[in-house]
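In this view, the complex is presented without one of its protein chains, the others remaining in place.
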Amino acid sequence: MCLAIPGRISQISQGVVGFPVGTVDFDGVAREVGLAFVPEATVGDYVIVHAGFAISKIDEGEAMQTLALLRQLRDQTWPAGQAPALPDSEPPITSP
Amino acid sequence: MSEERIILAHGSGGRLSHELVERVFLPHLGSEPLRQLNDAATLALPPGRLAFTTDAFVVKPLFFRGGDIGRLAVCGTVNDLATAGARPLYLSAAFVVEEGLPLTTLERVAAGMAAAAAEAGVVIVTGDTKVVERGSADGLFVTTAGVGTISAGQDIAGQNARPGDAVIITGSLGDHGIAVISAREGLSFSTEIASDVAPLNHLVAEMLASGEVHALRDPTRGGLATTLNEIAGQSSVGVLLREDHLPIHAGVKAACELLGFDPLYVANEGKMVAFVAARDVEAVLRRLRQLPYGAEAAIIGEAVAEPRGRVLLRTTIGGTRVVDMLAGELLPRIC
Partner (left out) sequence: MRYLDEFRDPELARVLVAAIRAEMGDRPLRLMEVCGSHTVAIFRSGVRQLLGGSVELLSGPGCPVCVTAQRDIDHALALAAAPGVTLATFGDMIKVPGARGSLQQARAAGADVRVVYAATDALRFAEANPSRQVVFLGIGFETTAPTVAASLLEARQRRVSNYYVFSVHKLVPPALRALLASGEVQLDGLILPGHVSAIIGEAPYRFLSTDYRLPAVITGFEPLDILRSILDLARLARSARPAVVNQYGRAVRQDGNPAALEAMAAAFSASVAEWRGLGSIPGSGLRPRSEFAAHDAALAFPVDVPASREPAGCACGRVLRGATKPPECPLFAVACTPERPVGPCMVSAEGACTAYYAYGRA
């Protein structure tokens, strides 16, 4: 429905009055992005970009919390170092 | 006119045509046969079966980071000959030039071809130029043909891959396709990614000398996925790839995420994929990694008996999915 990719704001310029734009860097690929929908974002912030516009500012805390909860689930259900085997043991293909 | 441009008369065959050859082509591509200005080059070929290929080049824009249509034309032809296990020897080049193209553009293209030919150790022995009205050729089209000889004992073909073969890629995926699309206006994203366009005949010769190679191909348009589906079909073997072993530069991954592309389908112009006998794979890999165009070579999977004619990918998270041939055109998408 909507491909949107996280990138880091590397520069903000005024653009047309009322339509702020900036440069967002995606691991070495940079593109001009409309920032009208993330008024609170500043240089160094990560934003999610869709069709040339930042549609959301990434909440670092939420991201870390999500990962922490998953690691907690792992450590609760699998004693240290015994998480389920990695793919090699998996049969190559089953029809979906 | 401040900048000298191609006019229709340059294609008339008369004085301006000769001037064009002498001023633009011969300074860069002045091989002995070409200097004779005959209609055909006469060549003596060493013994062995003959390999013969032809190609057309319509890349837009004509110049992109890491290469140009001239370098692309020579490398594409040389690499096609190399995939037959042949030693490339002689090339032809024909130019369809649009009225109004600046002469300096043609000179830059000729220079690009000369440099690539010198690096590959091949000679451009015959050529032609035609001029067409403005608006009917998009600047410049280049067509080539190439011949080379196959030394005895070489039997490399798309049909020869066997279950148990290791699949090796000689370097990173998707660099050419992303370098070209990022240079195209309208998509306006800037990147340092350069095309990988390179002549691989020397690399292939080293690879063949260091182990038993059954099948070999350069994954150009349609990307690695399309090439592997072709070979899997020709050899009626399955191919199982490992997503986490695929060498892809960070910038190419980012551009593919941005545009909605799968890197497996993005064009390469300086890579080979090889099906190598399992016992030789370490030796071949070690040799490749000592070569300039093989530094990032990697084992990315293996040929398997089943499912016949299909390519599968073991994904990063350990699931498995089918990798089909490219359907349609790679276009940036939002969903």
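Think of it as A and B in the order they're written, each chain with its own count starting at 1.
In this section, a residue touches a chain if its C-beta (ideal position, glycine included) is under 8 Å from a C-beta of that chain, and two chains touch if they have at least 3 such contacts.
Because the structure is predicted, anything quoted here is derived from the model rather than measured.
Asks: May I ask you to name the displayed chains that the omitted chain touches in the full complex?
Replies: Spelled out, the missing chain touches these shown chains: A, B.
Asks: If the missing chain were put back, which residues of subunit B would it touch?
Replies: Contact residues on subunit B toward the absent chain are 186-189, 244, 250, 253-254, 257, 259-260, 262, 307, 310, 312-322, 324, 327-329, 331-335.
Asks: If you put the missing chain back, which residues of subunit A would it touch?
Replies: Subunit A touches the chain not shown through residues 1-6, 8, 16-19, 26-27, 34, 36-39, 46, 48, 50-53, 55-56, 58-60, 62-63, 65-67, 70-71, 73-74, 77-78, 83-87, 90, 93-96.
Here is the rule we use: only the chains that are shown with their structure count from here on.
Asks: With chain centres defined as C-alpha means, what is the inter-centre distance between subunit A and subunit B in Å?
Replies: 35
Asks: Help me check something: in the complex, which residues belonging to subunit B touch subunit A?
Replies: Touching subunit A: residues 182, 188-193, 240, 250-251, 253-255, 257-258, 260, 304, 307, 312, 314, 318-320, 333-335 of subunit B.
Asks: What does subunit A use to touch subunit B in their complex?
Replies: 1-3, 5, 7, 26-32, 49-51, 86-87, 90, 92-93
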